[in-house]
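Structure record follows, encoded as C-alpha cells.
Right after this comes chain A.
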Amino acid sequence: MPEKHLSEEIILETRGLTKEFKGFVAVNGVDLKVRRGDIHALIGPNGAGKTTFFNLLTKFLLPTRGTILYRGTDITHEKPAQTARRGLVRSFQISAVFPHMTVLENVRAALQRGLGTTFHFWKPESSLYGLHDRARQLLAQVGLQDFADELTVNLPYGRKRALELATTLALEPELMLLDEPTQGMGHEDVSRVTQLIKKASEGRTILMVEHNMNVVSSIADRITVLQRGTIIADGPYAEVSKNPQVIEAYMGSADTELQGAH
Partner candidate 1 sequence: APNEVVIGDIDDMSGVYADVIGQGGVEAIKMAIADFGGSVLGKKITILTADHQNKPDVGASKFREWADQNGVNMILGGSNTGVSIAMSKVAGQKKVPFIAIGAAGASLTNEDCTPYSVHYAYDTTSLANGTASAIVQQGGKSWYFLTADYAFGTQLRTAATEVVEKHGGKSLGEVRVPLGTTDFSSFLLQAQGSKAQVLGLANAGADFTNSLKAAQEFGITKQMKPAALLAFISDIHSLGLKTAQGLYLTTGWYWDLNDATRAWSKRYFSVMKKEATMNQAAYYSATLHYLNSVKAAGSTDPDKVMAEMKKEKINDMFVKGGYIRADGVMIHPMYVMQVKTPAESKYPWDYYKLVKTMSGEEAFGPITGKCQYAKK
Partner candidate 2 sequence: MQRSVVLLYAVLVLAGLVAPWLDIYPVYLMTLYSFAIFACAFNLLLGFGGMLSFGHAAYFGLGAYTTSWLVTAQHWGTLPAILAGMAVAALAGVVIGGLAIRRSGIYLTMITLALGQLVYFVCLQAPFTGGENGIQGVPRGTLLGLLPLRPDMTMYYFVFALLVLVFLGIRRIVSSPFGQVLKAIRENEPRAISLGYDVNRYKLMVFVLSAAIAGLGGSLKALVLGFATLTDVMQGNSGEVILMTLLGGAGTFLGPVVGAGVVVTLQDVLSDRVGSWVTVIIGCVFVACVLAFRKGIVGEFLAWRARRSVRAQAGGSADTPAGEAAPAAGEAAVSSR
C-alpha cells in the first residue's frame, strides 16, 4: 500500500498509548490501527483495560503517555466534545439515554447540534420540529418507530440500547465506539442488535468491546486482544482465535476454541 494513502486507510491510530492510575498501569503502550470501514472488536479478560482504552479515545480520561491520531490528526489533547464533533462517537457500557425525555427527543438532542442553534435560548421549541422527520427515520432503522412519543424510562432494557444506537447514528459518526453493546441483553435482543450493528457499519467504521464471542465471530472483521493493558494479538478472527496466547489469556483451557462465557 502506498504510503500517502495510509491516513485514508487507517482512520484511527494510537501510538504507545498508556494510562497509569497512581502507579498501576491500566493501558500499557498500546499501538492500535483501525482500518476505515472495518468492524473492529476489542476483547480481553476483565480488567484488561478495554474500557480505559475507550475512555482515552473519547477523552474521558487523559493518557499518561502516547498519542491518538484520528484521520492523521493528533487529537490527543482535544476536549471530549471536540472529538465527538469530529465524528468519533461512543456508546456506553451502561445504558446511556436521557430517561425523562421522549424517545423522539432523545434522537433530536443528537440531531439538534447540526442546526447550530444550540445556544439560542430565545427561539421556540417549534424551531426544532423540522428535525422530526429525520428522527423518525432513524428510529425506524432500529425498530423504535412506534415508541417515538414514549418516555424513555419506560422502555425495556433492550429497546434502550436500540435507542442509544439510533441516537449515536444521528450524529453521522464516521467512527463509532461501542462498549459491550449486547451486554445485559436476552438472546433475541443480542441477535437483533448484532444485525443492527452490521447494518450501521455500512459507510462507517466501528470499534467495539464485546465479551460475547458469537457476536464477535459473526460480524467482526478484525480482532485485537488486550491483556493487562497490552495487545497480545491482533488480526482476523480466524487467525486470532487460534493464537495460543489468546487461548491461554482469554479462554483458558486449550481444549475449547475462542468462545465467550455465553
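How these were chosen: all candidates are chains of the complex that A comes from, given by their letters.
Simple rule for what comes next: a contact is a pair of C-beta atoms (placed from the backbone, for glycine too) under 8 Å apart; a residue touches a chain by one contact, two chains touch by 3 or more; residues count from 1.
Quantities reported herein were computed from a predicted structural model and do not represent experimental measurements.
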Thinking of the complex as a whole, which of 1 or 2 is in touch with chain A?
-> 2
Residue numbers on chain A that touch candidate 2, as the complex places them = 58, 60, 79-82, 84-85, 89-92, 96-101, 105, 108-110, 112-113, 115, 117-125, 127-128, 167, 171
